[in-house]
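Of the protein chains in this complex, all but one are displayed in their positions.
Right, subunit A next:
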Amino acid sequence: MSGNPVEAPLISLSGIGKSYPIANSAAGRIRTLYSLLRRQPFAERYDALTDISLEVRRGESLGLIGMNGAGKSTLLKIIAGVVKPTAGALQLRGRISALLELGAGFHPEYTGRQNVFLATALMGLSERETRERLDDILAFADIGEHVDQPIKHYSSGMIVRLGFAVATTVSPDILITDEVLAVGDESFQRKCIAWMENYLSSGGTLLLCAHSMFHIQKLCQKAAWIHDGRLQAYGDSHRVTREYLAWHDSKSTPKAQDHAMAISSGTYALLSMSLNGFPSQEGVTVPVGASLRIGGRVFSPDGRVPTALVGFVRKDGMPIYGVSSEMDGHVLARVGAQEYEFEFEVPELSLLPGEYRVKGHALDPEGYRLFDELIGELTVIGESRELGVCRLPHRWNAI
């Protein structure tokens, strides 16, 4: 045993379940009301969550993954206190700040300033404590003189900025977010990410619900995969996201990419990708040990140098290797006002014969947000009796 006593977990769920009454008709609503008043179980119910047990310790961020409607948001709401579980025990320690929806508590008729006071009161701050923080909040939100106008005249981006500024003013022990990283305009997203990095590095704990496995892997140590209201897998975030992706790909729903839309909405996009000079959509066949060149053109809405990410996955979706230009410190070549090119080469492809996919992604300059994806089929041919997916450099030593 080490000398330090183990700190109790910040969040501890054991056997948490949540069921909702099914009340579609007027009679059903009356029956529901009656059973609630009598504290009786519902006649007809729908189990949103069943037997969820997990722990979150300080500094050990947790990501929730799963399909839409699997129960992720319900679980987040239970931890945030918005929803009461029907079964199990929930223990919470420390200050929790929930960003279930930025600006959720805002009222359109009030000014930004008045809404700040309401939102902080909802977090338990007194008026004096809010006054002390007001300058910081307004500086972070950076909405200028709009602060004294009613929120209804704000753009959605301004509301989001104010909401984020308020929610992060208390430096919570646990921050619960429901896919809010990708909000606001470009510069504010960078601000959020900078804040989040600082928060995590100073020991903050994040509880994130995201559809991007990339975020989960980058921000969370642990992940929980919720499927049909049950905990399907729980543990190391890389392992769990991998299992989830493999399962997801096995269901195989090829995603149509719409680059025109990506460009018109002003996000980073991978315009084209080539494999050994051929367009990626045609696929490429390569002998074992041959070289593979992956080229691509990336659209950058603001002209800054984007990040390119290249990955190899098995046909069943299991990731084999991935690396980004940002990780390697490579800067993409500028070929136009908003266009960049890269070429990525594997001199000796060590993948064993089989079917693979090459994935190319466009990311923001910080390498955080993944915007676009192109997939090319890669067939590796050759004679080999080796096992597994790739050849590792090795030798048999004489003894």
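Please note the rule applied: a contact is a pair of C-beta atoms (placed from the backbone, for glycine too) under 8 Å apart; a residue touches a chain by one contact, two chains touch by 3 or more; residues count from 1.
Definition applied: contacts and distances are computed from a predicted model.
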item: Name per UniProt, for the chain absent here [options: "Transport permease protein", "Cytochrome bc1 complex Rieske iron-sulfur subunit", "Lauroyl acyltransferase" or "histidine kinase"]; value: "Transport permease protein"
item: Which residue of A:Gly81, A:Gly94 or A:Pro347 touches the chain not shown here; value: A:Gly81
item: Which of A:Thr32, A:Gln189 or A:Ser280 contacts the chain that the document leaves out; value: A:Thr32
item: Omitted-chain contact residue, chosen from A:Glu101, A:Asp302 or A:Glu386; value: A:Glu101
item: Where the missing chain touches subunit A, by residue; value: 20-21, 23, 29-30, 32-33, 36-37, 39, 77, 80-84, 98, 100-101, 104-107, 109-110, 114, 117-118, 121-122, 124-127
